[in-house]
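Just dropping this structure here.
Of the protein chains in this complex, all but one are displayed in their positions.
Up next is chain A:
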């Protein structure tokens, strides 16, 4: 319904515009066509849009084309230049400047506080055009960046709708917040996912210090600059409609035991242990298979998107207006994400010297917060484990429950949980800026950029009373939280650019910027709603107050920055950058940081001696710089007292106040020092490009909360600037494009080889992470001399087959458990790594690393006449995954269902050497963290497949459509992996302290969509 409504509105709009742009009668248009350097361009095709009439420019670049009433647009096109469309608008003379467009070198890239020709860039900057990821079925642009350029990795810890994922530029640069700075249309704004991907013109990634140092204390983890689409001056009005819809499903499910086999194996535990059978396993009703819980939980997801944009411009003003709606229903019952977006960008020329521009986006996103990451009550985790003999619903209509016995697991019916969920997160965001550029003198400009980023968040959760499930909820309650945050930005800077004596090109930028971050939040909770009807789920209907909380925060940055680019004879390029940043996060005396960076480039191909025919361009660059990271918890220099504690005396409620944090008066920002060496080449007539970058990044003064000895208590320990982390690596980007007649193709690939190593931690200690499951298995630790978050546990060597194996095993020669008869055949043989003849905590060693040795992306685009085909592959290699879900899924001591592979368990000598015996006992702790659950995590995935067909303009122009394309897109089409879990694409857990640990997260779905692009 909504969809048709939108289409109708769009059509109404088109008709209005079409009638408004009826043109004027005249006889001819003439003018001169030049390139950006002012040189005339001959042989340019000049056609009247929508007709076959036209002409070609002469050797002086001059053209003269006859026009008739009704002609409105001239199209200028020529090999080597970007085509341009200009509105005639009643004029008889139209001079046109064409941008060179054929080689990548002539592209302009956006860098901090300005743009630069790609050929002149001395730092490591990657540019991704919006076209590359338009109309992919993704909820946000973050996912779209995955695999597009070397050194930029996007990891998602689960594929739930709206889960944006984390961007990591050149590895994980700190154990703290390692997210890059996101700058949207000049406003450092934080969240890339609030932008409609179809509004994005380009994304630039500043990877090295030289490129990103102009952002100072926020640049240590790289900078992502997003530029949205704008209208062009003197462009005809154009309407584009993008619409697609499709469906998604789960790639795979975990094979679990069916009810009869499960009961058989549960019973075997008691027989093996020689103890009385728990009577529930004698109940024949439990041997009836009733439900495959994963099949019940996973359903076909749906995704829809429609967006409409209108752009155009006169000589004085240009604009782009767009609106979009994205709606995703996930592959898990009742999971969803919706986004509404509206954008208005415009540019205005006021007089000869002043330009004013503005960008404004209003977005609203809405999702529900289903729990899919917990290994206590996560939905998928629960569905894997819930008893297969319990029905979804009983005959009387009530939900199936495990309440009858402890043996059925303390899990609630996951289908019930998904249906009972009544939670939502709604974010409304207003992001915009107003900028002005005033030309003071030739080459000298004063620029102002004022930005606003406002966000309003509403979280809501209604918990119903749950008495019929194992995990009960005694009181129903409604909680809501509101927060409003807004950030104000003010930037004032001068730019100067000039060429002296034809050889010395100088660009200077320098200025002042300040940004404040204000936030106000409150939350409230009421309980005891007499009626749980959805219409009654409002605060007024709640009987008693649970809690009210609220607070405010404020942070600010104040900075001065400057950059000089000097280019001698297009051969020698130099860049020097400096930024001074003051941050409110630190105490007086530690607020200010200073971040210099330098880089240089040598365009060897411009040298006279250089004469290699097939090399069109060759540039060697090198750079060094320092960057900061102040994205840590503020106010850590203060000792804070929290007064949120609760107690009561004889039912009289009181509040309690206690110190909540020790102070660290010396806390300051982290510093990353980075060196970059790059080689860029264009070969074979600019058809083949190569970019190689080597970097070495050392994060010093990394803020660590020292693992704190328990004698301090439980109060928060402030971070201290003690850690050192190193990331180094090689990035390769290759691209080749060519055509054979009407067959065009474009193949590009990138690969990053990044090594991560922790150089120093707090007093030689390790950093632990959260533990898994009920026995609190520790899985990941971070140690000096190793990459972050390695897997840590026991090594194993098969199973004990006979009592003699146990008696003779030197690993447990002195282990009292052997003497007490607590280790039995069918148990795991753990390796006594320290040689003391017993298995204990000291035998734990490194089991593997979650970091890929290479991350790569491969893109291939083909075009033939109206057809286009695009393939995008993504891969990770040389990494390991800790399959924690399997560790628990094989364990018979839990009161859960088990993985189907347990039918191959040890049941007598030489029956199995990998899956231990059935038992209720944990004497040997067969399922402690060990190498039995470390798997290779390599994968190769066809991430996107797009097949499109564009109807010939001859056919469509009669119905007023200038372009009409239909396409089919597949996402996660296939995956090649040996990994046994649901999905090898896993992310970060517990900050950055755990990576690639499988908790049965929401798997990424396989999605197919059908869509159309229509341009009028």
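By definition in this document, a residue touches a chain if its C-beta (ideal position, glycine included) is under 8 Å from a C-beta of that chain, and two chains touch if they have at least 3 such contacts; residues count from 1.
Note that in this section contacts and distances are computed from a predicted model.
Peer 1: Between "Sarcosine oxidase subunit gamma", "Carbohydrate-binding protein SusD", "Spore germination protein KB" or "Amino acid ABC transporter permease", choose the name on the UniProt record of the chain that's been left out.
Peer 2: Matching the unshown chain against "Sarcosine oxidase subunit gamma", "Carbohydrate-binding protein SusD", "Spore germination protein KB" or "Amino acid ABC transporter permease" yields "Carbohydrate-binding protein SusD".
Peer 1: Using the definition of touch stated at the top, determine which of A:93, A:711 or A:910 touches the missing chain.
Peer 2: Spelled out, the listed residue whose C-beta touches the missing chain is A:711.
Peer 1: For the chain not shown, which residue from A:56, A:315, A:499 or A:657 touches it across the whole complex?
Peer 2: If we include the chain that is not displayed, A:657 is the one touching it.
Peer 1: For the chain left off this view, which of A:822, A:854 or A:869 is in contact with it?
Peer 2: A:822
Peer 1: Out of A:75, A:640 or A:1012, which is the one that touches the chain we can't see?
Peer 2: A:640
Peer 1: Please pick, from A:96, A:259, A:387 or A:489, the residue that touches the omitted chain in the full complex.
Peer 2: In the complete complex, the chain left out is touched by residue A:489.
Peer 1: Please output the residues of chain A touching the missing chain, sorted low to high.
Peer 2: Touch with the absent chain occurs at residues 275-276, 278-280, 350-351, 353-354, 356, 403-406, 409-410, 436, 438, 448, 450, 465, 467-468, 470, 472, 474-475, 488-490, 492, 512-514, 516, 527-528, 544, 546, 550-556, 558, 582-585, 591, 634-635, 638-643, 645-660, 663, 707-715, 763-766, 768, 771, 774-776, 816-817, 820, 822, 840-841, 893-895, 921-923.
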